[in-house]
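All protein chains of the complex are present and in place, except for one that has been dropped.
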Amino acid sequence: MDPRRFTYAFNVRLHDTDAAGRLFFGHLFRHAHDAYETFMTQVGLPLERLIREGELLLPLVHAEADYHRPLRQGDRVQVVLTIDEIRARSFAVAYRFEMPDGTLAATAKTVHLRINRDGSPAAGLSDEIRNAILPYLHEDHPQ
Amino acid sequence: MDPRRFTYAFNVRLHDTDAAGRLFFGHLFRHAHDAYETFMTQVGLPLERLIREGELLLPLVHAEADYHRPLRQGDRVQVVLTIDEIRARSFAVAYRFEMPDGTLAATAKTVHLRINRDGSPAAGLSDEIRNAILPYLHEDHPQ
Amino acid sequence: MDPRRFTYAFNVRLHDTDAAGRLFFGHLFRHAHDAYETFMTQVGLPLERLIREGELLLPLVHAEADYHRPLRQGDRVQVVLTIDEIRARSFAVAYRFEMPDGTLAATAKTVHLRINRDGSPAAGLSDEIRNAILPYLHEDHPQ
Partner (left out) sequence: MDPRRFTYAFNVRLHDTDAAGRLFFGHLFRHAHDAYETFMTQVGLPLERLIREGELLLPLVHAEADYHRPLRQGDRVQVVLTIDEIRARSFAVAYRFEMPDGTLAATAKTVHLRINRDGSPAAGLSDEIRNAILPYLHEDHPQ
């Protein structure tokens, strides 16, 4: 069965760009996380609940991005989000940033680790988290 | 007696600028607050202590800025911070953003209100706060 | 005749908040400008065109905001944008940040000045700009 597809769209704003006229690379991660927050809310795991319950239990431990073509102010970008990998205590999220004509502008990946309140790694992802994100697991990476 | 003078310096970075080649106006407030944080630490009121003690008790209730000349990447800027006004439950901080030749690039102002933990306005600024900032009160605004 | 009403909505994201658990004040201006960019595109004056034509001819010369209640991650905010004032060479934009229940969370204002390419103030706003924004002029401020 094909994994479910989650998409999120945004416009590149003036404050996203820098004096070189293109998106400042670091801001791509802000948009990636906006997509991730929206995704987590949709699958029933809104970050504000996790944080308000006392602690963010899924800190980001790795992030990376590849930039294929410049993004400029006014560009409309669609983010296609999939779960790239689910491991015992962590999961990886993959992002494709696409232009309206389907051109790939950038890709990104973030890795989220389940920890205990004292900061130590948790025994494992909770079933709630695992079940929520599993339908979005990319087919090339079977669990 | 002249008020004490607090200064803070920063460089305009690529991510501060936008595609128009100048500092994006909203980022000026980030630099103003950096100066404010540094000032508060110097006068013995580090924000991290206030926040870690349970709540930020001095939320910002007003901010404003005037932009006199464009700031560009690589510019060195000095921020001159003074206390503009001290009222019963709030105080105002004034910022002058100056170029190395003394030219005024921008000014800003922020107003900070003492509140209780439940969000209601506090009876007044604590003596600790009042005494810490009083030496920096601008002379045109006697208490 | 009532002025036209322009609205823009956004969600408060994790990166909008700070360790005090609420929107960092400076980020409100980023959202205000997002609303302004969207507005300018709708009225036929997309900023990317102005910038790509060689220079941003409408630099922001003043900004201010008042914060009425804290905004937290996950909050849905509606921005109501009106033109507050039109002068010979500048115009002011007013923003109301409203919660879903209509509560006012914050207000903001930005002033934009028409300049020439060399940085000197222009003779006046162009008719194109004036005509585009006039329908949104707030009724309490007749031209």
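In this document, chain identifiers A, B and C correspond to the written order of the chains, with residue numbering beginning at 1 in each.
FYI, contacts are C-beta pairs under 8 Å (C-beta built on N, C-alpha and C of every residue); 3 or more make two chains touch, one makes a residue touch a chain.
Predicted, not measured: the structure shown is a model, and the values here were computed from it.
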Omitted-chain contact residue, chosen from B:13, B:62 or B:96: B:13
Option from A:62, A:76 or A:89 whose C-beta touches the chain left out: A:62
Contact set of chain B toward the excluded chain (per top definition): 11, 13-15, 30, 33-34, 37-38, 41, 46-48, 51, 72-74
Residues belonging to chain A that touch the chain removed from view: 19-22, 24-27, 29-30, 32-33, 48, 51, 55-56, 59-67, 70, 110, 119
Chain C, residues in touch with the chain not shown (by the definition above): 14-15, 17-22, 24, 26-27, 72-73
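To be clear about the criterion, only the chains that are shown with their structure count from here on.
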Relative to chain A, chain with the most remote C-alpha centre: B
Central subunit by CA centre of mass proxy: C
Whole-Å gap between the CA centroids of chain A and chain B: 34
Intercentroid distance (Cα basis), chain C paired with chain B, Å: 23
Multi-partner residues of chain A (at least 2 other chains): 14-15, 72-73
